[in-house]
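Removed: one protein chain of the complex. Kept in place: all other protein chains.
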Amino acid sequence: MLTYFLRRLLMAIPVMFFVAVFVFLLLRLTPGDPAQAIAGDQASLDQLEQIRETLGLNEPLSVQFLTWIGNMAQGDFGRSLISDRPVLEMIGQRLGPTVALALVAMGLTLIIALPMGVLAAWRHGGMTDRLVMAVSVIGFSVPIFVIGYILIGIFAVNLRWFPVQGYKALADGLWPFVHRIFLPGLALASIYIALISRMTRASMLEVLREDYVRTARAKGLPESLVLFRHALRNAAIPILTVVGTGFAMMISGVVVTETVFNIPGLGRLVVDAVLARDYPLIQAIILLTAGTYVLINLLIDLSYALTDPRIRYQ
Amino acid sequence: MTATPPVLSVRDLKVSTMGRRPAEILKGISFDIHPGETLCLVGESGSGKSVTSLVTMDLLPRGELEVTSGTAALNGEDIVTASPARTKALRGAEMAMIFQEPMTALNPVLPIGLQMDEIYKAHTRMRPAERKTAALEAFEAVSLPDPPRIYDSFPHQLSGGQRQRVMIAMALALKPKLLIADEPTTALDVTTQKQILELIRKLQEEMNTAVLFITHDMGVVVDIADRVCVMRHGEVVETGAVDQVLGAPREDYTRALLAAVPSLTPRPARAQQAPEPVLELEAVNKVFAFRPFLDKLLRRPGHRVQAVSDVSFRLDRGRTLGIVGESGSGKSTVARCVLRLEDPTSGAILVNGHDIAPLEGQTALEPARRAVQMIFQDPNRSLNPRLTTGDSLIEGALNAGEPRAEALQRAGELLEVVGLPRDALARYPHQFSGGQRQRIAIARALMMSPDVIVADEAVSALDVSVQAQVLELLAEVQAKRNLAVLFITHDLRVAAQICDDVMVMRRGEVVEFGPAGQVLAHPQHAYTRALLEAAPGRDWDFAAGRRVTEPA
Amino acid sequence: MSLTTSAPASPRKRLLENPPHWTTVLALIVLLAIIAMALFAPQLAHFEPTKLNAMMRLKPADETYWMGTDSFGRDLYSRVVYGARVSLLVGAGVAVGAIVIGLPLGLLAGWFRGLDAVLMRAMDGLMAIPGILLAIAIVALTKAGLTTVIIAIMLPEIPQVVRLVRARVLATRSETFVEAAVLLGTRPMRIIWRHLLPSTIAPLIVQGTYIYASAILTEAALSFLGVGIGTETPTWGNIMAEGRLYFAMNPWLVYWPAIVLSLCILSINLLGDALRDRLDPKMKGRS
Partner (left out) sequence: MKLFNIKALGAAALLASSVAALPAWAETTLTAVMQAPLRSLDPHLSTAQIVRTHGFMVFETLLGMDDQYQPQPQMADYTVSDDMLTYTLTLRDGLMWHDGTPVTAEDCVASLNRWSQQDGSAKTMMKYVDSIEATSDKELVIHMKSPFGPVLELLAKPSPIPAFMMPKRLAETPIGTQIPEVIGSGPFKFVADEYRPGDQAVYVKNEDYIPRDEPASWTAGAKVVNVDKVVWQAMPDMQTSINAIQSGDVDLIEQVTIDLLPLLAMNEEVETGILNPLGAQVTGRFNHRLPPFDDPQVRKAVMYALDQETIMQTAIGNPDYFQLCASIYGCEVPLASDVGAEYLEGTAEERMAKAKEILAASDYDGTPVLMMQPTDLTVLTTQPIVAAERMREAGFTVEVASMDWSTLQSRKNGWQPVSEGGWNFFFTYWGVAGIWNPLVHSLINGSGEDNTWAGWPVNARMEELRAAYLTAGTAEEQKQIAEEIQQIAWDDSFYFNAGEFKSVAAWRTELHDIQSGPITLFWGVSK
């Protein structure tokens, strides 16, 4: 298992290197000038030139890239060009809300989507199945920000059950936290619920055709045991896989959700950073999210072994 | 037959598919099983024998199949009309079932113990400790080694035979009145099959269980059945005691079925003309080695599996060499090396005198590829479903530069040779039956005018009547074209009927090699003897229609 | 010996024997209506979609302005009608582009094991970058035009296509008919073309519809975040983005384009599901 883990980590190196080169080139080969973002629109060209010189933006690209990679290898992600703060510190400040939002959305998803998918597969072809599929296809089709606004319109503005915006950390108390994160969590979860319930249903449909499910039924087991003990555990791997690849989708949702609900998370930070051409910040965020993606998918691969004893990684 | 009431009594049972245009799967079948009796439902694929068992267990796939009329009474209680809760209570307790595939019938992600425990938990009020004791005893009863270890194991840690024993232990855990066994030994090697059949027989006698045994294999019928029920297209063709049905079949269909079972007695040796070797193997070895990048980095050895060790043989024109063995014996790997679908690790493979072992790439292999052609096991997968028969047949010819029209002409002729109409050229594989597809595969091999045909379990997936026809065709073609055939099979009966020479393999090594008459009639090696003894129905002479006392 | 099955059923006959679900038919009608809307936008629209009228800003719906006007005094109905053009074009561009690029890469990766390792690491890398970040970066950093948006949305979709095709190739290449082709002396490129490519088409068409739908969604999200196609070209996304400022005053500025957008994506998704069930029963129920 450890060997497997190490091997996968080794494999992640070229992946991350590709990401690093790709992102660096993407940013540097496109127009836009961070000096302008620092100095504001009324700054003169002399001023800009001076700032560029100080920031090292006039160095050749290869030098800039090597410096950046070298620093990163030492754990130094650099400082924001705009705010002149360490990039990691800025990311750290914004990480909490985003992680909380993602976890809440994921929790809601699992609570809602798994039973939905299992039920739909169990009653395959029936009304429940059609209803679940309808909910899921609608979840895929309505943009998150529209869902967000509808939720705000109904639950925050009309019913006044929830605040319209903002974020409170868990440290500020459980209720304020839950109260503020529920709607954005739900909005973000919508597309995920659609995805996971679909995947659960499909995977369960497949598993329910398996011989061992027939065996379980032949043993006269209660249907709930057949579904949740025998079938769902076997259906777990494709579901887990989607949870992993869906992480990228989650990030897209986070960016939009944070904007709609005004949550000071990474999503907004990255949009701001892109608009301001804050190269080190953009690079660090993309690299970190890519790294997280790789890591999450690695962990998910490892977790297969927990659900399926046949998988013993060499 | 006894006067006691039957455990299971099926009357006029009809089952149809659901949907827009229902098709009748069972057309009104009836039979009884009494306590302590084994009834064999025998028939070819599509005869409806498995559906019968599912109706009895009330496990028909919902929304796909439904009972349209008739009854299936377990101890007088009709399963068809019983409530789902009631049948659930009966399943596992009063009636139990063993399935064909021990690999898939156990839940792979749950420990064996838990899967056993569930049965007691669902149907009894036993306490956890009692349940565990009962489970261990049940494992003991099916002769599983080290029951506590089995209890904690996962299915994949057990061999196929052990898994089937676990299935039997589960099925008989609560001493049901009725045991349904649906092809329980089909997926097993012959030696294991023999043990499992003996086990079922023994436990049945101990518990006086009624057994509904479903099989396609007449040999198995001989070994286990008290009575036989021959089915075809959803109807019962003939029922009766085993000796009566097999010895004096009343129906043509039964007779044809019996006649198609190849005999274990080797056919008389064929005269050999001047030996002309077309295929020679010299000390061929094949090692599968896995050495991941990290292992290389850490200078660690990888995993090695010796699949074939030191195999040598010579195959002459016009002769058939059979390679027999159980799964994992390396017989298929030998075939794939001959075809260079695998690269042999060492040794020489001489095709018409040229060593093809060191050759690389399609161009270099081209002459050998023309000389050696293959017929695969599964006719469903060996033809590209998206190409017409004609396109599949002429692919090799086109590669060799033959004009399309000419190739199609030849393909049409060959279709007639293998017994298919010429207009089959324009059709797609799914429009043919399995046997017909295998004929097409033979035609495709013949299109290349090969010297050697490698047939890897080429008739294993076919029903016995079709199997006989395909074997016949193969023999006919071989004779006409003076082909050499390398025939890979696990079935000694088939080997006995078509091989000139037989090579027995076990764990990659050649155990015994010689003329078929000698190897199969007077085996020298203990393993060969064990194989022969395990062959199902060996004490029944299908040609004569009577029991034999001495093995042939 | 006789042939067991009848002559091949024509597609028409098969369709008649197994008619599509009513939702599929409805979805097809909706999608055709939206396509017609895009094609005949000039005839259907009441105004030029860019026609400003500073005096008629933010008017509610009436007989002239079926859906009211936006903050420029432009007719919302006309903009929504014209918006269909860009959305459908973006969807088509992304789906076709991703497949045209991804298909050959996937075929090659699936067949040539050496290339596979390198290519798939690159694809993993591309997949690891969250699509929206990549798209935001590309659109924001280059010219915010139709082509840029299509490329930006397409890039993250390519690995999905490559993986799908590759998985399909890997599955198919272990089929015995491929081994049979090898034995018949067929060269690799021809095996890819004749035996592997056809098996990827059905799942690709299905995947294509999903890419189509998600591309339209992503375009809307990009516009929403202010990095989409400029306001001169009406797209459902930027109509919503402009309208969301006035959401509390007149939510219909958002709801109208949202409804049409959602209907469009819904019908594409439903058609995709139906296609999948028909073309590739094995994939039934997959997302």
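By letter and in written order, the chains are A, B and C; residue numbering begins at 1 in each of them.
Convention: a residue touches a chain if its C-beta (ideal position, glycine included) is under 8 Å from a C-beta of that chain, and two chains touch if they have at least 3 such contacts.
Predicted model only: the values in this text are computed from it and were never measured.
Of the chains that are displayed, which are in contact with the missing one across the whole complex?
A, C
Given the contact definition stated above, which residue among A:G166, A:P222 or A:G291 touches the chain not shown here?
A:G166
Of A:M90, A:V135 or A:L151, which sits in contact with the chain we cannot see?
Per the contact definition at the top, the residue touching the missing chain is A:M90.
Taking the full complex into account, what residues of chain C touch the chain not shown?
50, 52, 54-55, 57-58, 71-73, 140-141, 143-145, 226-232, 244-249
For the chain that got dropped from the picture, name the residues of chain A it touches.
31-33, 36-48, 50-51, 53-55, 80, 82-85, 90, 93-94, 152, 156-157, 163-166, 259-262, 264, 268-269, 271-273, 275-277
Please note the rule applied: only the chains that are shown with their structure count from here on.
Chain A to chain C: how many Å between their CA centres?
22
Report the inter-centroid distance (CA atoms only) between chain A and chain B in whole Å.
49
Could you tell me which residues belong to chain C and also touch two or more other chains?
None at all.
Taking each residue of chain A in turn, which ones touch at least two of the other chains?
None at all.
Any idea which chain C residues touch chain B in the complex?
1, 3-8, 17-18, 175-177, 179-188, 190, 194-195, 198-199
Using the touch definition from the top, list the residues of chain A that touch chain C in their complex.
The touching residues are 11, 14-19, 22-23, 26-27, 30-32, 137-138, 140-146, 149, 153, 157, 195, 198-199, 201-202, 205-206, 242, 245, 248-249, 251-252, 255-256, 259, 270-271, 274-275, 277, 282, 285-286, 289-291, 293-294.
Would you pull the chain B residues touching chain C in the complex into a rising list?
On the chain B side, the touching residues are 20, 339, 341, 362, 365-366, 369-370, 372-374, 376-378, 381-387, 392, 395-396, 399-400, 419-421, 424, 427-428, 430-433, 435-436, 441, 444, 448, 469.
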